Each structure stands twice: as C-alpha cells, then as structure tokens.
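Starting off with a structure, shown below.
One protein chain is absent from this view; the other protein chains keep their places.
Just so it is clear, A and B label the chains in written order, and each chain counts residues from 1 on its own.
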Amino acid sequence: MVHDLPAPEAELAERLLATVPFEQQLMGSRLNPMRGSVRVDLRTLNEAASFMETAAYEEIMDPRAQANIGYVDPLGLALWIETVFGDTGLADAVREVAAGAASYAAAVGPVRELVLGRLEQCEQVLAAEGATDERVASDAPQSDGEAG
Amino acid sequence: MNGGYTGKILNVDLTSRKTSIIETAKYEDWGGGHGIGSAVFWDLCKDKTVSGFDPGNVVTIMTSPLSGTNAPAVAGRTEVQGIGVQGYPIEWFTRSNFGGRFSGMLKFAGWDGIAIQGKADKPVWIDMRNDDVQIRDAGDLWGLDTLETQEEIWRRVTGELNDWWSTGRGRDNGRTTQRPAVLTIGPAGERMTRVAALLHDAGNGAGQGGFGGVFGSKNLKAISVIGTGGVKVADPSALMAAREWSNKYAIAGNWDNYQPAPFGMGFHSAPGSAAAAYAPTPPIPIGPMGCMACQHNCRVRFGGGQTNGSSCLDFLFYMWDARKHGGKPTQVLQDAVDLVQRAGINTFEMEGTIIWLANLYGMGLIGRGKKIESSLPFDQIGETIFAKQLFDAIVEGKDIGKDLAQGSARAAEAWGRYDEDTASGVLPLQAWGYPQHYDARTEVEWGYGSLLGERDINEHDFNIWVYWVPTVATLSGAQPPMSAEELSELMAKKLVPYSDPMMMDYSDEGIYSESMAKLVAWHRHYTRFYKQSLAYCDWSWADFYNTYGPDHVGMTGEGEQKFFNAVTGKNITFEEGLETGRKIWNLDRAIWVLQGRHKDMEFFTEQNYQVGAVPGFTTFEAPYVVPVHENGTWSYKNVAGRKLDKGKVEEWKVKYYKLEGWDPESGCPTRETLEKLGLANVADELAAAKKLPA
Partner (left out) sequence: MSGDTEGAVMAENEGKKALTRREFVVGMGGAGVGAVLGGIFVHGILLPDEIVALPASEGYLLVDTKKCAACQTCMLSCSLAHEGETSLSLSRIQVVSDPFAGYPEGPQQNQCRQCPYPACVEACPTGANHVDAANGNVRTIDASKCIGCERCIQACPFTPSRVEWNFEEKHSQKCDLCSNTPYWDQKGGPGGKQACVELCPLKAIAFTNEIPIQGDKGYFVNLRKGDATWLAFGFPDGDNAEYLSAPAAQAGEGTQ
C-alpha cells in the first residue's frame, strides 16, 4: 500500500523520522495477563510501528511463554501521524488498513509494514537530497520507557 | 466438636509490655481473619479517629479456621488490619494480607491471632514459642533488612540445626523441624514511612496500608512464632475427602491430562504461573514454590535465590527494566525486587510513584535545577542504580525521598501537584491515594469496590473473565473460552442470591445499573468473608470457570464452605457465608463513618471523569474488552476511552447504598440495617458520635 503514497517532501520526511517531545508522545501498552498493562512511551514512528506485536492467544495466556501484546491503537496511531507528524496520507492509509482488519492481530502486520515502508521512503528521499545528516531518530535505539 | 480455632488470641500491649488472652469464642461468628480482626479492633481501639501512627492504634494479625490445615490455597494466608497510614486524605482503617506459612505456624503455636496496641519505649520483637510469649529487645535487629532480620531470628530461636527442635519444656510440649515464621519490617518501616510493608519468608508481603510504618511507630521490629501443636479438625475424614475432591479441579488431579489454563491465575493454574513471566533473560533455573498446603504453588524459586516467592506487583513495579532491555525482564529486575523487599517498601506504591516520576521528568519538571529539585538519575529509570537511589532516598528521608516516604498522594500535595496530576492521570491514582490498578472507567466493579472501601481492592475474581480473557482473545483474534452470553449465564448461576445475568453487563448503561450494584455488593460480601476472613487466596479463588471442572464449572458456591464446615464442624451454606461477609462489610463501613466517611467524599480522582481520550494517545489506557448487553444481545466490546459520568456515578452510589440498607444521603449504614445484622452496639456507638443517620 505504501507504494500508493507519493514520496514525501524532504521536510515531511525529516519530521517523520524525528523524535517528538514528551508532550507529543504516543502511549502504547504492553499487555501480559500476569504482568498487567504496562505503559510504553513511544516517541518516534519507528518505535511505534516496531512496538506493535501480537502472539497466539495460548502463548499470551501462558506466563512461561513471556509473550506480549504490544498494543498501539491503530486509530490513535493514525491520529498521531496526522496531528503530530502532519502526514495525512499515511494516516488515512493506516485507517484504511485498520478498518479492513478483523482484529488487532490482523492489523498489526500490515500497519507495521505500512509505517516502516513509509519511513524507508523517507530515508530514500533524504538520501537523495543528501540530507541524511539531519535525521534524528529512525536508527536510534528504542527509547521506549526512557523518561528522557 | 468445633475445630479450626485454637480458642485464644494474643493481646499485646507494647506500652506496658504485658500480654493477655482474648477468647476466640466470643468472635467465632465472624468466621476468622478479617471478620474477627474488625470485631477485635472495634472492641479494643477506643478512639478510632486517631492516626495510624498513634500508640492507640490497634493492629490485628489474624488467622482463619482453615489456616494450618490442608485445605487448598487458603491455609497459609494471614490477614492484617488496623488504621493504616497510606490512605489519603484520611488514614482509613484498612487491611492487607500475605501468604507463606505465618498463619499456620500461629495456629500450631496455639493462637488464632494477635492484637497489638501501644508503643514500646525502645525497639522490640515478639518471640512466640507455643504459649510462651516474650517481648525481647530488638536494638541489635534495628537496621537489619528484612532478610537479615529473619535469618538472625531463626538463629536465635532454633539455631541452624537441621533436626528436631523442642521448646525446652520437655518432650510432651512437642517438637518441630521447622524454622520460626517471622513477620518483619525493614528500614522503611523503622523510619515510619507510609510506604513500608511487612515481610515474611521470601516474597510474602503485606504492603497496602503501610503497616510497616505502623510497626515502626510502635517500635516493633518483628514477630516470630514457632509452634509444635496442630489444628484440631472437626471432621478429618471429610477434610481429607474434600481435598481429594478439589484435586479434580486442580492440575494435581489431572496430571496426565494437563491443559494450560487460559490465564496464569485460578485454581486450575500451573505451578510457577504467577512468577514465571518475570524470569530473567538470560534464563536461570526456576522451580516451584508455594504457600502452605497450596495446590497451585504459583510462585517460583530462582537459581541463586534472589526474589524467591515474589510475584506480580513485586516485579511489575520495575518492569521499566524490560522497557529498557528489549522487552524482557533481566537481572536488573531481580536486583530491584531484592532491594525493595530488603528495605521493606510497598511495591504497589512504588509502581505508581515511578510512573509519576518518569512523567514529571519527561515534562521537565523534576531533576537538577528543575522545579522539583532532585539529584536522582531519572535518565536511568529501568536500571538498578535508579531503583537503589530511589529506595535509599525514601528510607533515609533524603532528596525527594523525604516526601515520597509519605506516599505519592501526600508528596503530590506537598509539591502542589495533586489536583493537576491526578486530573490528567500523570499521577495515576484512582481513589484514596492508591495507585490505579484496574481501570474504574472500564472495569467498574474494581473501581466501585475500591471507592466504597478504603483501598485498591486487589481482588481478581471477575477481572480475569470480564477483562483479560476477552481482551486478549479479541486482540489476538481468538475465541475466548466462553462467549459473553455464556459468561453471563455462568455468573448468574454462581452469584447467588442475586442470580442476575445482567450483573455482567459492562456497557455504558450497565455500569450504572442496579445489576452492577448487585455485582459490587456480591463481590464485597464474598471477599470479606471467604477471601479475607477464611483467607482463600486471590490467586486461586473464586473458582467460577475451571478447565477441569464438569462442563468447565468451578467449585465456587460448593467448595468454599465444604472446607470450612469440615474443619469447624459447622454447617453453613454458601449464602450464609455471604451474609457474614455483609455483616463484616457493614462493620468496616461503620468504622470508616466514625473516621469521617461520607457520601460527599466518595469520588474517584478527576481523571476518571475528565479523561477519556483515544486509547494510547493522551492517557494511559489499554484496550479494554468487556462483556456488554446492548440491543438485546451479549457481546464483548472494547470500551477503552470511556470516562465516567459523575452524575450517573452519584446516582449509582445511591442505588448501591439502598441495596445495602445504607442512608442514601450519607452512605452510612442505618440503625435498622445494623440491628438486622446483630450490630446494635455499632449503631449505638455511631449514634453517640452523632454519625448515625436520623
């Protein structure tokens, strides 16, 4: 689906790869029945997309498996992309995928692929512009949970 | 013959260092544990409005008639009560409990419980060896951590011999091979913090209420008990048969047909299931560990022994470790848990505190040179160094620890942030100063129960089935074991006397309904009697749905009283137990009324009414899939993002009060209600205090 999105302008590409301030972060939730819901602070799109995961019901319910649901509400993600990063096209694409998925599990893969694909597009745009020095966060270690 | 009770409760006055005996018989109608504890507190605590730190505060440590028997998932738990120091804004009379073997050992020593009042003039510990009780100097124990204290007391009482030990009163006083059971505080309790816990053996803690600080205020370091006796059982054959019967509902009775249960909790769950999720990466060997006579043995013993017996929030408060280290727990978590337990700090309180601190740091409000000055390494949250420095600060009263030792609610007040941060959810408190556990906006039985009481209820009876199972199933695209309709039918069978399937309706309408009032009432009465007075463990009971039960129907309604009747020789029905629970709940409510409770102060923090944004966007909200009955049909539905309507909550409170026979204007039990429950004396005391509704 990402190929349907026109390549972003360099300015948008930089924004999509940037780390947002604390006040604009997206909160995800890591669910495991014996561990409760643990908030995860997401401050880059890469983090948010990479964090989304599911496992089989049986695995999640088995404490020994240490499996998690990495939950980011797809519509919340779309809103975040739209309002914080200003990428309406990507936001709509995420909404479209979410609307077509029967469950969160069904949405996770396509949404992740969509967002990571978009970030790859951004990298390419910036590489072409020779502006890679300016990018901030897409390759940075995941800062989820780091309060700073 | 009545069994289960030893017949006597130890009454300790630390001020005079005198002990006396309270006859249990006077209190037997309360069942045990919490019921007896509340009744004893009512009688002994002359001024129930004093601070928890006041010498006049009475702390009860109570067993159940099932303590020390082989009844499953009940025999090792101990109930602690008294005026707590954690509650906010009022230090409510409250409760906590802990597992292990302390209650069993108390029974073997011949005691149904302990009541402690007064304050020793210098640090002491109580040394109980059967009926020989000594109040000993604890000057040289003061300052030891919770593990060191226990090991030192073991050495002093029984030595390190791995042999039969006698009390020194001759062979006919009995012998034992066991270590004394020790309940102790750590440095956090000695410093009278409001976030201090009581610890016993490995991983057993009574954290809520801040009873560690209450012990500290009484100069009481520890209680050690060793007993050589037994628990007389009215019908031993029936008890043996009951235990064998219950095995059919447990893995032990289905060993060759093991089916992973759809959750790590519940009677049918696997050994280690409450702790295996926290085993570190890289892995270390783990084996099972359990409380006295448990069929579940939900905990684990770790290679190396660090964090043995810990579970759930013992670990969860520092899952920041996993956030920093690839999503899985590491050795950092082991170290942090070890540190917090040695210091004797309440991990539940720490969970909310660390979330709050991380938020304040993220907002640029705390740190060196910030509005809230602190030199703690906030950029190291998730590492051992932050945990250590935070706990040290709390224990030593340094840096922000001076305020955090008062609990996050009082610290927020001191920093002028309470209103703003509890309204936004940056400080995730739900009610009465307790950190949010499960969401009042979505899983209302949890929130309402906490609001009508005095603390986070921490009772997972419905939580598993109305939240976790449907949520995980829905998110992962699987079918839950029960449809929403089947769940409502099962609960209608189990939740006598109401038997109302609409009690499972968590829809936007259902959460304000009369049926929801019934669900909350059932839950309050069930837990007050069966879980807190008989001490059935929250990790195994209630048993609604059971993997191995006939048609997957669990034992609740049949099992609880079966064990109680076999042990005591009484013949109560399940519903009679619920009625005793109602009586206990009303007595507790009366105590709170004396302390100042009124309808007009029973509110959640503002975030519950104001914040209902898109899940995961501006607030900490998980997906919350619950059973709903809408347009005549049952289904599971994600209600995350819902906020509570304050007006409707107020209307619901009145429905609840009326159901309980409480005054709709004040929320106080009426004389008529109290007298029906045999509590005319309670009504009299309320009237004397001008608190009884007209």
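What we mean here is this: contacts are C-beta pairs under 8 Å (C-beta built on N, C-alpha and C of every residue); 3 or more make two chains touch, one makes a residue touch a chain.
Just so we're clear, the structure is a prediction, and the values are computed from it rather than from any experiment.
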Hidden-chain contact residue, picked from the options B:R155, B:R175 or B:K493:
B:R175
Residue touching the undisplayed chain, where the options are B:A25, B:M240, B:M601 or B:A680:
B:M240
Determine which one of B:G303, B:G596 or B:G678 touches the chain that has been left out.
B:G303
Just to verify: which one of B:A75, B:I394 or B:A431 makes contact with the chain not shown?
B:A75
Considering the entire assembly, which residues of subunit B contact the chain that has been omitted?
68-70, 72, 75, 100-101, 104, 108, 147, 151, 162-164, 171-179, 201-203, 228-233, 236-237, 239-241, 243-244, 247, 250-252, 255-256, 258, 260, 270-272, 276, 279, 285-297, 300-306, 308-309
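Keep in mind that, in the parts below, only the chains that are shown with their structure count from here on.
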Help me check something: in the complex, which residues belonging to subunit B touch subunit A?
260-265, 270, 272-279, 311-312, 315-316, 319-320, 322-324, 327-329, 355, 357-359, 361-364, 378-379, 381-382, 437, 464, 468-469, 471-478, 614-623, 640
Name, in rising order, each residue of subunit A that touches subunit B in their complex.
22-23, 25-41, 54-58, 60-64, 66, 68-73, 75-77, 79-80, 102-106, 144-148
